[in-house]
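All protein chains of the complex are present and in place, except for one that has been dropped.
Labels run A, B and C following the written order; every chain starts at residue 1.
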């Protein structure tokens, strides 16, 4: 592995994205993930060779030892293409599972699940959301894992389990302690190999017209008397909710970082198209004042989004996730809304072309509509942030 | 054909949509247009039998003789499902072509093209937009049709030719008189059977992740020395621009009417989901004030959109399309934006479910993003309406 | 009184506003209501002479017998200037008090209070809101009127009693039946002459930098053992809440009608200024695309607001206020927000001039900020409308 100065990494990643990944985009957008998965595997090997692999991990784990704010800058570069994070093994949900098992896994769990995940030999998924329960209220779960001797027997129904198709194992949330006093101490996390009997992928969910495939998909899972040994418990029993919160905090920042990359790419495409598209015999789209106003507004909003994310990342570094709870909620909805606005303007600027898959704009427009929903919808984060903020104003 | 009181028609159409068409939606959304085309053909026969066929046409042409405002009410009902207009043979682009040929076609043209179209035996398309030219400026066209003896020889490149896949003929816009003094008198409309040599469907354009098929698609066409007899000229030579404007005026109102139907369905789905979805053990999504605010805002906006469309339709009836030019431009952008807002709120209310194709929301969210682009983007209509409005303020 | 064809009235009122009232505006805006009150009195006499007085009243009461929708058109014309409604004796709060006493007053009350009010010899006010209680919750009142023999003795504190300064009497809301089972049956309305001992005008409230004076003011009132004979009870005891609702329904429509007049005037000023203001040596403000977009957006919004108000007024005519409850709530917030947007754009178009009192824009900008607050803030109307709408979706 080449040694890199941290300040050079972002530039190197930017070049890698431009030279190696963006050329694959069209194939991916038109023909799906499997059509590029082989080439992508070569790019992953190249990324390893160039010393860019898993940059967020400590050097001892084969990463680049980037701090959260340093990773933010890299993640933005990766976000410029839908294939970026995958190519460097920074993609959700694996990045979250890696963090989770690193922190809470036993030695055996790390050996069996974490090591091949870090190397990129396998993929994983995270099964929490259930179709019958609101994702916005993570303590409402029907899936149960009851102990039977040395095993857990899992029964339940999950959906929007991203990247389950082709994954080797799932981290699942299930109720293990239904009688616990606090609703926050009823669920646990369990590691379940995907080939376990009783675990069925019902299918990939049709999302915005696309069932997807392999890594780029969201599955519906059914657990029917699905039995795993109790050593597959991840972290302490009853602590699933806490672990999920721990996992989601940085996960939200990771999403925000990636969204800024999307915004920057969309901005680039918008400016480029406006500067080339002739709309009358002697004027360009870029001469239109309304388009110019969009460009200025987008520039202001993207700048503000980046500053907010870096600020939140800095607070996480200094105070931990819990200490930056308000900031994380704020960027989650704030940046997601900027993302949507910027994509909308970029599409409008492109006209009919913006509706096609000849640019990545339409892909992001439809799939990142979920940015305002996943990991807590806007409204949940607004209410949660306000509740914290109002505490210091309450008159006692 | 059963005689219907005009005031009953909307109710009958609403029932037809609910009983016959909405049950087909899932199949269409998940498996594409061809998966339902056969059943849909039966529904079309049923619609004929129930006297609902081509309601906007005069009775003499087999329609119901509805006025534009009467049709608006029916069209709203049809708009509640993506299959509605097709089932009653009111779908774009055929409805526009029927109007065009009715007004400007020769006897032979009517016999060959119009009659089977009205009966629903064939489909048609309208090829105007070109990839190299801005759709917002309809006088910028590269496609040419030059006379060669008794023929026109067409050369050019079109895209976003909706429903070309499976169509029997195209109405095309091409430059026939490049030397005309006015740029508004250079283009003509020509009828081109799809099986004419030299006309190639390059492919269906991937739009928001979906190349579509048959009626539900947008094609790229290539004309290479494509020869048609000059009796295929539709209307006078050099009058293509005027005919296109004539066609687009009511076309824009038709879109707006349909969008209101989409809005109403989305509103219905939003209220229904909110009223059933439990978010804590003892409260519903509908108890959330933020969701309630969306419902009230959506209700106000949809009501206003409907009133605006009916008002514009009334003006078209009284003054003709040209006399309602400002109103048409106003509703084109105003209703399209309400459509987008209502769909956005409905999806947000549904959470993850809103991202799936288990409701039609995601379909409309992605495909009707084009509502702010096709038939003139928002910005073009704003500038055009303002220009008209400002005329009376200009100081002379 | 000249007889007028109803369709001519609006045109006549428009001319009256333009010729008689708009010329007084500058004086009013720069020097306050009293500076124009004498001239305004002459205009009121002129309005009587021209047969325009109290147009909303039945002919038997000296009005023009306009229906609510007919009055809407007239009211819009009056709304074009801050002095319009006053000049024709249609101004709040008197119009509401006239309606109230007409419906619920005894013969004596009508003689003493209503008749001079209709003639414009006196003014009145309506004292409901209290500084210590949220105006948005009209059952929370501290002011009490307890019976003592043949009298009511009133104690309490009111504010935002519009036009109390110079009024002859107040209609007040006070708790007369604190022990009533239903919180909706505790308050009553009482007629209180302003010169009654124990009723003190603490002062006019400084609103947006302006304490105002006479008709154009909002007062703070203090009732201290203020005694009125029990024949001053207006309507049945305990029915104050119901009467207030009855009064507020049409009151809200009246506001909306007036706001449309303000919008139209602002639109006019915006278009006119843009068409005259040179911004470079060879271009006008009206040539700027962003200004044009504002003009088109404003035109669409104002049109939609008018259609919504006329539609709601029609529903009130056909079904009564209670039957149009949802529509009234919808227009209350919908039109108020359009008002604010249109005024904002008109000011921005005027630049520094928009900030001055050389146009009425700044007056409306600051005083009509209250449009989203008085008679129920936006949020209360949204929640209330949604509650009604959701009823039919509730699963029983």
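Basically, a contact is a pair of C-beta atoms (placed from the backbone, for glycine too) under 8 Å apart; a residue touches a chain by one contact, two chains touch by 3 or more.
For clarity, every value in this text was computed on a predicted model and none was experimentally measured.
Student: In the full complex, which of C:222, C:277 or C:387 touches the chain missing from this view?
Tutor: C:277
Student: In the complete assembly, which of A:98, A:141, A:260 or A:330 touches the absent chain?
Tutor: Touches the omitted chain: A:330.
Student: Pick out the residues on subunit B that sit against the missing chain.
Tutor: 288-290, 293
Student: Could I get the residues of subunit C that touch the absent chain, sorted low to high?
Tutor: 29-30, 129, 131, 134-137, 140, 159-160, 205-210, 277-281, 285, 288, 290, 347-348, 351-358, 362-363, 365-366, 369-370, 372-374, 377-379
Student: So that we can see where the missing chain sits, which residues of subunit A does it touch?
Tutor: 271-272, 274-276, 286, 289, 291-293, 295-297, 299-301, 303-305, 307-308, 311, 326-327, 329-331, 333-334, 379, 381-383, 385-387, 389-390, 393-395
Heads up, the rule we're going with is that only the chains that are shown with their structure count from here on.
Student: In whole angstrom, how far does the Cα centroid of subunit A sit from the Cα centroid of subunit C?
Tutor: Taking the average C-alpha coordinate of subunit A and of subunit C, the gap between them is 53 Å.
Student: Can you compute the centre-to-centre distance for subunit B and subunit C, using the mean CA position of each chain? Integer Å is fine.
Tutor: Once rounded, the distance between the two centres reads 44 Å.
Student: Can you give the whole-Å distance between the Cα centres of subunit A and subunit B?
Tutor: Here subunit A and subunit B have centroids separated by 37 Å.
Student: Residue numbers in subunit A touching 2 or more other chains?
Tutor: 288, 290
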